[in-house]
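The complex appears here without one of its protein chains, the remainder shown in place.
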Amino acid sequence: MNTVKKRFGLEPVIFNTVNYFLLLCVLVVTLYPFLNTIAVSLNEGLDTTRGGIYLWPREFTWKNYESVFNSGHLFQAAWISVARTIAGTVLSVFFTSMLAYVLSRPEYMFKKSVTIIVVLTMYFSAGLIPSYFLIKDLHMLNTFWVYIIPGMISAFNMIVVRTYIHGLPEALVESAKIDGAGEFRTFISIILPLCMPVLATVSLFVAVGQWNSWFDTFIYAPKQSLSTLQYELMKLLNNTMNAGTGNAAQAAGVNQGGRDSAAGMVTPLSIRAAITIVAALPIIMVYPFMQRYFVTGMQLGGVKG
Amino acid sequence: MQDVKAAAAVGTERKTATFRKRLWSQRELILMSFPLVALVILFAYVPIWGWTMAFQQYRPGKSIFDQEWVGFDQFKFLFEDEIFLQVLRNTLAMSVINMVLGFVTAILLALMLNEVKQKFTKRFIQTVSYLPHFLSWIIVTGIVATSLSIEDGIVNDVLMRLGLISEPILWLGTPKYFWGIVGASHVWKEVGWNTIIYLAAITSIDPSLYEAAEMDGANRYRKIYHITLPGIRPIIVILLIMNLGHILEAGFEVQYLLGNGQVIDYSQTIDIFVLKYGLRIGNYSLATAAGMFKTVISIILLFAANNIAKRLGEERLI
Partner (left out) sequence: MGVNVKKSAMLSMATVLTLGTVLVACSDKKDEETKPGTENATTTDSQQNTETTAETVKPLTISVFYGVQGPIPNENNKIYKKIKDELGVTLKEEFLVGDIEQKLGVMIAGGDYPDIITANPKLVAAGAMQPLEDLIEQHAPRLKEHYAKVWEQMKDPEDGHIYWLPNYGVYQGDYVTTWYSGPAFWIQKAVLKEFGYPKPKTLDEYFDLIEKYKEKYPEIDGQPTIGFTTLAYDWRKWPLINVPAHLSGHPNDGIVVVDHETNVAKAFFATDIDKPYYKKLNEMNAKGLIDKEAFAQNYDQYQAKISSGRVLGMFDQHWNFNNAETALTDAGKIERTYLGIPIVYDESIKDYYLDRPALNLNNGFGITKDAKDPVAILKFFDTLLDEKWMKVLQWGIEGEDYLVDENGKFYLNEQMRANFNNADWKASNVAQSLHEYMPKLQGQYSDGNAAQGAGFQPDEFFAAQKDFDKEVYAAYGAKLPSDLFSPPPENRVSYPAWSIDLIEGSPAKIANTKMEELALKHLPKIIMSKPENFESAWEDYVKAMSKVDVKAYEDRINEQLKWRAETWTSSNGSFE
């Protein structure tokens, strides 16, 4: 024991120093764009045009956030976003991992053909218009389910979960079977609990995808009552950009550069920053929460042993 | 003859019988998977009739039967354009650079984070590193452009101070830097996000393996090399195979937002080409044709990579 310590006495210190230094660099570099966006979102719009905003706003204002929150249907849309994120994540993760479990069974007779069918979906897209017709024929236009069902099985996540299940000891499944558990029981009571780290990961992927999605609202569910937060924010951003060019003449014509009125102007740059923060903050919180499941895999050692 | 036939008949019968038997014994697996497969087929495969558009000069508002059929004209337009090869080269180059950089940096970061023992520090760095994923490309490229500016960009500033260059470099106006800048931007935005999947995989490694290695006097590097890396190898291989299939997807937002006339010979990807000469000028069919081309290449690469993995005895996709 003593010799071991001697041999590696200084080495861990160097390793840790280098490691922490590099991680600090990563930290700084990845934190910067976010802080910069926050700074821009809190800076007066017209002033931002001048550039040079880095970590701190130069002319502080809440104006950008005010105009984000003043735009009509935000709260109802946020509610739809939360609903689709939760429902979409739960259903997608459950069914995707169920399929992953089935395809991880070596004896399953349709293993190969089903895998191919699912995997190939990652590599082609039929195109917007035929997909639109399909959704229309299924009477799913302007329904909440159009957010959930079409993308419910994710080939990528399925493969990720399946790979994880492959890493679990086969003996677990066998012993469950000997105890008389059916496939579904085995999946629910043995596999799912052991898969927590990977389920947390794919849940994060699905949740972020659901939360950030606006395109399906745009094409399939333009009805106001189904509008999502991202869609409303996108609308707001577009609106600001349009107002920026379209009304320039008007603004300048009526009051060229009048100091009082020009200040407090909302520009696309500043509104985009505020929108980004409003849209990202809720979903960013998901990850730290998921991280608790990243250690539960450790318990596996006990099971395995 | 008769016997043979009879034997064959019996054989078939027996086969059918075994097949039925297997079918019955696997009924639960079948029940669990078939409805989901049906769903996949419905939403991904059924609309594939839309690919007929690639052989038409598609005009919205007409039914599929009233469209003008043009055979392979769309493909000809795509492949015969003199810049197609250039566009293909750019797509491949950027996609390979992104893939290699993406894999290496994400795995490295995952390994480095795994060596951090204080739980809070680890989680904090992890969380921060994935923040840029939530910024849109337009914001990220805006920051990239500002940082690379010759006016007061931080990159030129630092390089000047370090004495590495004598005058500011016009990064975004120089073709040879373009692929690298795109690669670096990708790493910046996605490294933390890409790390998540490896960190999850690391948790499945049996801790007793580390304990055993310590007993044997393995140092930290040996543990990383002999335990951690092999532990996440299946997921690395799987992701590699999947990504190889996406080799013609270098995207176009970054290239579009960072590109300009000066670097166009290096910045234009297939997707940008299709956008310019397809959608934007009202030719819907070109995008479908290009999509079909990409799918064919993807599937070939996918099966090839999968076969190689099979031969090497690695985790396989299919």
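Remarks
Going in written order, the chains are labelled A and B, and every chain counts its residues from 1.
By our rule, contacts are C-beta pairs under 8 Å (C-beta built on N, C-alpha and C of every residue); 3 or more make two chains touch, one makes a residue touch a chain.
Bear in mind that the values here come from a model prediction, so they are computed numbers and not experimental data.
One chain is not depicted; across the entire complex it touches A, B. Although one chain is not drawn, the whole complex shows that of B:S33, B:N90, B:S149 or B:S298 it is B:S149 that touches it. Only one of B:K117, B:R161, B:R280 or B:R311 touches the chain withheld from this view, namely B:R280.
Where subunit B meets the omitted chain, the residues involved are 57, 59-62, 82, 136-138, 141-142, 145-146, 149-151, 170, 172-173, 252-253, 256-257, 260-265, 275-277, 279-284. Take subunit A: the residues that touch the chain left off the picture are 46-47, 49-52, 67, 70, 72, 128-129, 132-133, 136, 214-215, 218-219, 222, 224, 231, 234-235, 238-263, 265-267, 269.
Simple rule for what comes next: only the chains that are shown with their structure count from here on.
Subunit A and subunit B have CA centres that are 17 Å apart.
Chain contact summary for the complex, subunit A toward subunit B: residues 4, 7-8, 11-12, 15-16, 19-20, 22-23, 26-27, 29-34, 36-37, 51-52, 95, 98-99, 101-103, 105, 107-110, 112, 114-127, 129-131, 133-134, 149-153, 155-156, 159-160, 163-164, 166-168, 182-184, 187, 197-198, 200-201, 204, 208, 272-273, 276, 279-280, 283-284, 287-288, 291, 294-298, 300-301, 304-305. Those residues of subunit B whose C-beta lies close enough to touch subunit A in the complex are 22-23, 26, 28-30, 32-33, 36-37, 39-51, 53, 60, 109, 112-113, 115-116, 123, 125-136, 138-140, 143, 146, 152, 188, 191-192, 196-197, 199-201, 203-208, 217, 219-220, 234-235, 238, 242, 245-246, 284, 287-288, 291-292, 294-295, 298-299, 302, 315, 317-318.
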